[in-house]
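The full complex has more chains than appear here; those shown keep their coordinates.
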């Protein structure tokens, strides 16, 4: 019966990583709550980085800042 | 006031089917709960089959297995 | 596979009404999308009227205004 929603930013998550998330999230509720895997849903929602905000800024902006600060460290 | 979210896999649902889901889901809460259709939302979320897992596998994988088992029955 | 979430205000919905919502919402996706009822989830989320806002006001406030306007009509 469990419904598990995993929301992540849309940043090149591979099909294999998705399969691993689905498999291990299902195993988690089977092991911890003795649920039936046949009626366990795992949904992965990939959200555009423009559409996800943390600390008042979009992830797009945060990633740009992170990239700049990494460049300064290299120079 | 009702908000109805219908999550389904993204498998070629037609505009007409969507209109039917919207119409009949609205009628359901109007009939059963006497709600005002003017403030009844119905949202349809189509989820990629890679991003929906059941019984620990993605629907993409499940559909492939279903297709194979159908082929064997025909041979 | 469908997951249907029905959010409504917490205003004395009976067990029988809930069963009717579950049954008919399931029938809707079976009939329109040919889905398997065995893996169709219907969840009903009852939200406190203080916690649901429309037009900038809580439903608690709206209901109070509706009650007053009905009284004036009777006087």
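Labels for the chains are A, B and C, by order of writing; each one numbers its residues from 1.
To be clear about the criterion, a residue touches a chain if its C-beta (ideal position, glycine included) is under 8 Å from a C-beta of that chain, and two chains touch if they have at least 3 such contacts.
Since we're looking at a predicted model, the values are computed, not measured.
Assembly remark, whole complex in this entry with 3 chains visible in place, copy number of the identical chain is 6.
Everything below uses one rule, namely that only the chains that are shown with their structure count from here on.
Chain B and chain C have Cα centroids separated by 19 Å. Of all residues in chain A, those touching 2 or more other chains are 38-39, 41, 43, listed in ascending order.
Of all residues in chain C, only 1-9, 13, 17, 20-21, 24-25, 28-29, 32-33, 35, 39, 52, 54, 59 touch chain B in the complex they form. If you check the complex, the residues on chain A that touch chain C are 1, 3, 38-39, 41, 43. Taken in their complex, chain A has these residues touching chain B: 15, 18-19, 21-23, 25-27, 37-46.
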